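Shown here: the complex without one of its protein chains, the others still in place.
Order of writing sets the labels: A and B. Residues in every chain begin at 1.
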Amino acid sequence: MIHATAIVNDGAKIGNNVSIGPYSIIHKNAVIGDNTEIGAYCEIGLPTKLANGRPLIIGNGAVIRSHSVFYEGSTFGEKLVTGHRVTIRELTTAGDGFQIGTLGDIQGHCEIGDYVKCHSNVHIGQHSTVGNYVWIFPYVVLTNDPHPPSEVMAGVTIEDFAVIATMSVILPGVTVKKGALVGAHSSVNKDVNPDAVVAGSPAKFICGTEKIKLKDGSGNHAYPWRRHFHRGYPEKAVAEWIKEFS
Amino acid sequence: MIHATAIVNDGAKIGNNVSIGPYSIIHKNAVIGDNTEIGAYCEIGLPTKLANGRPLIIGNGAVIRSHSVFYEGSTFGEKLVTGHRVTIRELTTAGDGFQIGTLGDIQGHCEIGDYVKCHSNVHIGQHSTVGNYVWIFPYVVLTNDPHPPSEVMAGVTIEDFAVIATMSVILPGVTVKKGALVGAHSSVNKDVNPDAVVAGSPAKFICGTEKIKLKDGSGNHAYPWRRHFHRGYPEKAVAEWIKEFS
Partner (left out) sequence: MIHATAIVNDGAKIGNNVSIGPYSIIHKNAVIGDNTEIGAYCEIGLPTKLANGRPLIIGNGAVIRSHSVFYEGSTFGEKLVTGHRVTIRELTTAGDGFQIGTLGDIQGHCEIGDYVKCHSNVHIGQHSTVGNYVWIFPYVVLTNDPHPPSEVMAGVTIEDFAVIATMSVILPGVTVKKGALVGAHSSVNKDVNPDAVVAGSPAKFICGTEKIKLKDGSGNHAYPWRRHFHRGYPEKAVAEWIKEFS
């Protein structure tokens, strides 16, 4: 299941039932979990002095799509899924069920929780902190430098269940609190309250998320989204969510 | 003309006079038209269950640049041209003369007309409908989920001759009508009338497109652009446009 053209360093630790696509390269300091699929033209465990020798650890059951690059020094839980051409720098930790879409770019030194889903072309700056069950949509940027360029770093925090819609920028040091929703094409320069909707540039408070109704004819609430959106989450979490809203 | 390092499945149907670059991979369920050029490091006809066995069909005379990925299950007319690193998911149909620039990302389940031109880094969400002779400029996103994340899909419609300028977001369910122009860095949350210019976030009506003059000293109208911009279009269409405005 390792393609004949793949280049796999003898020092790499490859789990059971791992497939590695044509022309992919697995470097020495990579630890790859069981039942993982790696597409073509990927470079996994790319060396960097900045990782201080820490390995790249990819948990069981990952799917890494073609043309992706992972540096050494980051750790991923189980069931990682990537799109094509993602780039993940060193010293990032992500929990289980992390998804990062095509062209995703994680700059390193980030802490990411469980079941975080980033759509295509998301840019996560250094020192970002992302909770659990967060959604980040295409062309969102999490920044970190309050007066670029400088040596001051003020990473962004996105709390559990928050949603950042397409093409928004979260400015340095901002916290988007639990269950909040940032509308599309927004620029967020101050903290967003829990379960608040903000939008605009600079983003302003619009309403509570409970004001938004599902456009499916049901008249049900669209948020918290865990009321109705369960696809791809672990059964245990879904069972809790169903109980929470019943 | 098939490079020695290319991996071509015996089941793939390759037309006459096709060139395939170094290290590219052609999967089984791909049908590639005559006189097509495929660059290096491309993966063409990538299998997915979501295509239900439908092949990838690429018409005659295509140019597909390096590092691009096409899934099975989509169909393209003649003279497709891509930039580098495009990603095209399953179940999309595009007509003749489709151009999609470097880093373009089509999420699948889209209907695209003839002679549509997308510049670099355009993101076309699932269930988008794009007419004929449309222009979409860099970093534009066509969205589809009115309250993300949800199972509700409300794709965007872009009608013939419409133009979406750089870094604009078209929000779910919106129709940009024939010949309209969306200014750069806009967020469009309601339908745009034919031949109207809108801009801003949220986008507002600015004027009719007929108010915009060409900045070439001629004093001529800049829109409809088919009055003056003919490069790369078929002779027959250009002849009609010349007649229309003479």
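Methods note: a contact is a pair of C-beta atoms (placed from the backbone, for glycine too) under 8 Å apart; a residue touches a chain by one contact, two chains touch by 3 or more.
As the structure is a prediction and not an experimental result, all values here were calculated from the model.
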Residue of A:N60, A:T87 or A:T209 touching the missing chain in the full complex: A:T87
Contacting the left-out chain in the complete assembly, out of B:I2, B:L50 or B:L214: B:L214
Which of B:N60, B:N121 or B:T157 touches the missing chain? It is B:N121
Which positions on subunit B touch the chain that was left off? 5, 22-23, 39-41, 66-67, 83-85, 102-103, 117, 120-121, 135, 137-139, 163, 165-167, 184-185, 200-201, 212, 214-216, 222-223, 225, 228-229, 231
Mind pulling the subunit A residues that touch the left-out chain? 7, 23, 25, 41, 43, 46, 67, 69, 85, 87, 103, 105, 107, 121, 123, 139, 141, 143, 146-152, 154, 167, 169, 171, 186-187, 201
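In this text, only the chains that are shown with their structure count from here on.
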Measure off the straight-line distance from the CA centroid of subunit A to the CA centroid of subunit B, and report it in whole Å. 27
